[in-house]
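Missing here is one protein chain; the remaining ones are kept as they sit in the complex.
Moving on, here comes subunit A:
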Amino acid sequence: MDDVIRTRGLVKTFGRTRALDGVDLTVARGEVHGFLGPNGAGKSTTIRVLLGLLRKDAGEATLLGGDPWHDAVALHRRLAYVPGDVHLWPTLTGGEAIDLLGELRGRSDRRRRDELVERFQLDPTKKCGTYSKGNRQKVAMVAGLAADVELFLLDEPTSGLDPLMETIFQDVVRHMRDAGATVLLSSHILAEAEALCDRISIIREGRVVESGTLAELRHLTRTSVQVTAQHPITDLAALPGVTVVSTQDARSAQLEVDTDRLGAVIERLGPRGVLSLTCSPPTLEELFLRHYGQELTAAHEHDALVAAHSRAGSEEP
């Protein structure tokens, strides 16, 4: 068993607020692990405990086989951290800040650093005080990703970056994984996690509520099916595990089908003369909304999903 990060029942309280309420998180060596959750769910607090910045109140935490609090310095030589909210010294230049953080860690690769500065199109001669948020983020990103280490803790690393930079970031992370590094990527940008992560954990109100590969998680939820047939298909709604989202007429419908019931639905559709059929696996966004949709109406999970969908839809301009 080679887990790079392993926490069991991790608890951290701030006064009366229980920021972490028993976090169980496992990250295996060599994987890119998505750590998903909305603002305030406990992602950053977990990472800060793993960095030995905060002291856990209860539970266990192991990082690279060591104790994050007691072995902080030794562990930090083997990891790099990119915060999502970057504050730098206004009188230092970006280049100086990058070199500083690299030097403080003890291992920095000058060639890789220069290459990343180039790729992220960062002007390292500017004073940190004059950088925009995105450029401050790039400084932290270059400082972190240039490190020659085995573990990367990335806490919403792409906040404030433009889509072009986001693409470069994803490319860099893939290379890091190919080189054998382990990455914990905290994010609420689901497309990013979907594109990069081997496994994901979803955290909610200080607890990990779901963990697994995307395929495993998808299995737990519904596939959306868009179908048009020659004959009426209105009876499909009666099948177990099927919910009709909308119907244009008796011969076409959009359905949500429990993934393990998909076969039965296809079987029923066969004799109806299918004209078109689109099956899309649930997106991470849908998985995510399923968990957070529960907050809205705990009783009707599905209604909540639909509600969340239409809400999300109506926010689009």
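As a working rule, a residue touches a chain if its C-beta (ideal position, glycine included) is under 8 Å from a C-beta of that chain, and two chains touch if they have at least 3 such contacts; residues count from 1.
Keep in mind that, in the parts below, contacts and distances are computed from a predicted model.
A chain of the complex is left out here; the name its UniProt entry carries, from "NADH-quinone oxidoreductase subunit M", "ABC transporter permease", "Succinate dehydrogenase cytochrome b556 subunit" or "Azurin", is "ABC transporter permease". Although one chain is not drawn, the whole complex shows that of A:G40, A:G106, A:P232 or A:G270 it is A:G106 that touches it.
With the whole complex as reference, residues 14, 45, 48, 51-55, 72-74, 76-77, 79, 81, 83, 85-93, 95-106, 117, 123-127, 129-130, 140, 143, 153 of subunit A touch the missing chain.
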